[in-house]
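Every protein chain of the complex appears in place save one, which is left out.
Letters A, B and C name the chains as they come in the text, with residue numbers starting at 1 for each one.
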Amino acid sequence: MSDQPYPAATLQQVESSLTGFFQDLGCQLKEYGPERAVVELLLLPRHLNNASNLHGGVTATLLDVAMGLCGTWVEQPEQRRVATTLSMNVNFSAPAPVGSRIRAVAVRRSAGHKVFMASCDLLDEKGHLLAFGEGVYKRGKLRSELP
Amino acid sequence: MSDQPYPAATLQQVESSLTGFFQDLGCQLKEYGPERAVVELLLLPRHLNNASNLHGGVTATLLDVAMGLCGTWVEQPEQRRVATTLSMNVNFSAPAPVGSRIRAVAVRRSAGHKVFMASCDLLDEKGHLLAFGEGVYKRGKLRSELP
Amino acid sequence: MSDQPYPAATLQQVESSLTGFFQDLGCQLKEYGPERAVVELLLLPRHLNNASNLHGGVTATLLDVAMGLCGTWVEQPEQRRVATTLSMNVNFSAPAPVGSRIRAVAVRRSAGHKVFMASCDLLDEKGHLLAFGEGVYKRGKLRSELP
Partner (left out) sequence: MSDQPYPAATLQQVESSLTGFFQDLGCQLKEYGPERAVVELLLLPRHLNNASNLHGGVTATLLDVAMGLCGTWVEQPEQRRVATTLSMNVNFSAPAPVGSRIRAVAVRRSAGHKVFMASCDLLDEKGHLLAFGEGVYKRGKLRSELP
């Protein structure tokens, strides 16, 4: 195995290692490669705002998760690094109703020694742009490097 | 009643009118006046990221909710307007562990005819700064103006 | 003529109609079409910061100019609209030394009735990413609509 997106089995292994808010929200990891991650969510009533559309906080969460992942890919999934968000920005371009299946597609844009940057689009099933954002992240150590 | 923060009973009435993701997360509206809103959350395990700290998406949600509220206050709570986020930015300055009681304190910074801007600090019980952000919002119509 | 990028002569006409800070900095408009604008700058000593690299303010200016243009293109150049920035965000990914010829490539990402959103990459001659950003803008009226 080399610099390739994960096959389905590895994808599921990584997905189930993601804890807390990712699972609570109902996110799914659909694609994960060296510089790209795709996270999907089926919009339920609990994800909405008072105008009955996708809540801005859900949008921000999906972008944050996908961008954090796209800069911490490692060949060996059990070596998973953590990403720490330093800063993120989101622009909201269109609403989405309950029942939408939305996808955050994040791409790593730069990578230094400890800091990486990413941008991310949030799309609906038809590829319509719902939001887009960008972020700056600190890349954690490999699990094998941790004390 | 005039340009005053809501008394406790009104606060609770407004809080219970907030639906979807606000309730799902477990947010509480602690203070709400003409240009200021305070939203509180007790950090539960489901709000954490893979490093066992406050998830960036939860931070963004709290800031978004508090900023949206601070620019849409109306004297008569049953007239509630909706706020639509155009853009938001968050800087993350410190982690917070499970059990923390965190507060997003949002202040309206400017208000035009249809657009308002806000900034927001996220603090823990000791007043330590966890994150800060700013956003641009579109202010919806009063309920009585809606068709 | 229809929904096409401007030919060279029109490009120069539009460029010379841009006043103030655009000219002061020494920017050139290299490409301008319905949803895309490219602004170029040759880095002079006066554009640098204290570390002798491209100043963050110059980066922000180039992105702001190119994004403002990409959402206000009109078929008839003498009808030029103005763009008003509501919010912009910039991530800085690499330094650039004096003598670099840098290009801000802006793309319109969404357009509503009055507000448009854009993202923009700043590249050097070799296509290396120096910075990237995104913004929210208000689109002004056509000159013929102004009082």
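Simple rule for what comes next: a contact is a pair of C-beta atoms (placed from the backbone, for glycine too) under 8 Å apart; a residue touches a chain by one contact, two chains touch by 3 or more.
Being a predicted model, the structure only gives us computed values, none of them experimental.
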Decide which residue listed in B:24, B:64 or B:134 touches the omitted chain of the complex. B:134
Which residue, C:11, C:65 or C:120, contacts the hidden chain when the whole complex is considered? C:65
Mind pulling the subunit A residues that touch the left-out chain? 86-87, 89, 115, 136
I need the residue numbers on subunit B that touch the omitted chain, in ascending order. 87, 89, 91, 93-94, 109-110, 117, 119, 129, 132-136
Kindly note down the residues of subunit C that lie in touch with the hidden chain. 17-25, 45-52, 55-58, 60-62, 64-65, 68, 80, 82, 84-92, 140
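Please note the rule applied: only the chains that are shown with their structure count from here on.
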Quick check: how many Å separate the C-alpha centres of subunit A and subunit C? 29
Residue numbers of subunit A (touch at least two other chains): 87, 89, 91
